[in-house]
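Have a look at the structure that comes next, please.
With one protein chain removed, the remaining protein chains of the complex are shown where they sit.
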Amino acid sequence: MNKKTHIGVVGSGECSPEIYDQASALGHLIAKNDWVLFCGGLGGVMEGVAKGCYQSGGITVGILPGKEKDSANPFITLPIATGLGEGRNLLVVRASDVVVAIGGSYGTLSEIGFALKIGKPVIGLKTWPGIDGIDYVETPDQGINMVAKYLSRLK
Amino acid sequence: MNKKTHIGVVGSGECSPEIYDQASALGHLIAKNDWVLFCGGLGGVMEGVAKGCYQSGGITVGILPGKEKDSANPFITLPIATGLGEGRNLLVVRASDVVVAIGGSYGTLSEIGFALKIGKPVIGLKTWPGIDGIDYVETPDQGINMVAKYLSRLK
Amino acid sequence: MNKKTHIGVVGSGECSPEIYDQASALGHLIAKNDWVLFCGGLGGVMEGVAKGCYQSGGITVGILPGKEKDSANPFITLPIATGLGEGRNLLVVRASDVVVAIGGSYGTLSEIGFALKIGKPVIGLKTWPGIDGIDYVETPDQGINMVAKYLSRLK
Partner (left out) sequence: MNKKTHIGVVGSGECSPEIYDQASALGHLIAKNDWVLFCGGLGGVMEGVAKGCYQSGGITVGILPGKEKDSANPFITLPIATGLGEGRNLLVVRASDVVVAIGGSYGTLSEIGFALKIGKPVIGLKTWPGIDGIDYVETPDQGINMVAKYLSRLK
């Protein structure tokens, strides 16, 4: 069978309404492209993107820090409890074909560094500025176009 | 939304045709019950159970030891590359509500020990004998009945 | 420089006084051989073996499940906090040249399975019986002799 494309979206567990809405818009577009969303499964950006993807019929995977799958936000269709704490951040990145970073927490910085380290394309939307290797975009639409550009190269 | 039930099936990467067929039969029943299969995503028991589940329309998650999702067997619908090597075994167990062990490799023994350690129900089919805490069954049908019994208790 | 030999001792966090004393005797002999002890850093067997090793001047490494190095028992000279929960069990095994299993908890079973899976020699003292691949001994002295036998082969 053909494996689907995995899009990892990383961002902090608390965010502004504007960032939340942009994450949701991105999630909607991920679903429309029939890609699978990977995220950390909790609140903030993770909830925003999962909500947008889920409400458009997409598959939403949440790689959770805790031991219980019930800790996932309500828009996660496949919650994966790891019990690894923050160590689970690496799994979101590793499992994804392309990573989109939204917003600017320290956890997101860690995931950006790890993604670039292991050679994953990283697209940045309102995230840590000035990091060589990130393709910065201004809107969810631009982000999806950039994802598509990378995917066409990966094939 | 209602989270689906996760059934982890652990077993070695090489197995006899008989064990492979029993794993497939178990996978078929997992799909019929609308449960999600979690396994290690490679060959042997992992392939048998994924094949049975996939061919009956089920969701098959493969938690892979390597860094590439393409290393999954052809019946995995959601391959998750971890790059953690054998460390990924714990993730299969942690993500599952009930664990079924099939056959008798050392990796399976490790997963049985870990599952019992963290309090997951473990059902054994032709696996390591005499371990207090395993519910032993003789057939895939009996295994599924035992899974259902545990699930009714967990609710 | 010459790297020292690492002896991993796995056993449960609660144990009988008899098992504790045997673990201590083993730890004493580990120090006398100028080997480094690796263990899980908590109570029971882990404390017994660390106490014996520490009191005889040995180096005692504790690979801890939690996030704080202060959670180690008082006989650990090098506490390593991992934040990985039970996932840290694999690290004790991976870091060791030879593994000694004492007593019979599920965590120990998991570590035995993992050690045999990745090809580490496993010596068993009053632990899970009947596992093909374990070299069973009756006393700490016999355990140390068996460790030495394996080390001479590894060189």
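Letters A, B and C mark the chains in the order given here, with residues in each chain numbered from 1 onward.
Simple rule for what comes next: a residue touches a chain if its C-beta (ideal position, glycine included) is under 8 Å from a C-beta of that chain, and two chains touch if they have at least 3 such contacts.
Computed from a predicted model, the values in this text were never measured in an experiment.
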Of C:L91, C:I131 or C:V147, the residue in touch with the unshown chain: C:L91
Identified contact with the non-displayed chain, of C:V61, C:L109 or C:L125: C:V61
Sites on subunit B contacted by the missing partner chain, in the whole complex: 67, 83-87
Positions on subunit C contacted by the hidden chain, ascending: 1, 3-4, 6, 36, 54, 59, 61, 67, 69-70, 72, 74-83, 90-91, 94-95, 118
Interface with the undisplayed chain - residues on subunit A: 86-87, 89-90, 105-114, 116-118, 128, 130-131, 133
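Rule of thumb we're sticking to: only the chains that are shown with their structure count from here on.
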Rigid-body rotation angle, subunit C and subunit B, from Cα fit (steps of 5°): 180
Between subunit C and subunit A, distance of the C-alpha-averaged centres to the nearest whole Å: 40
Subunit A and subunit B: spacing of chain centres that average the CA atoms, whole Å: 27
Residue numbers of subunit B (touch at least two other chains): 90, 118
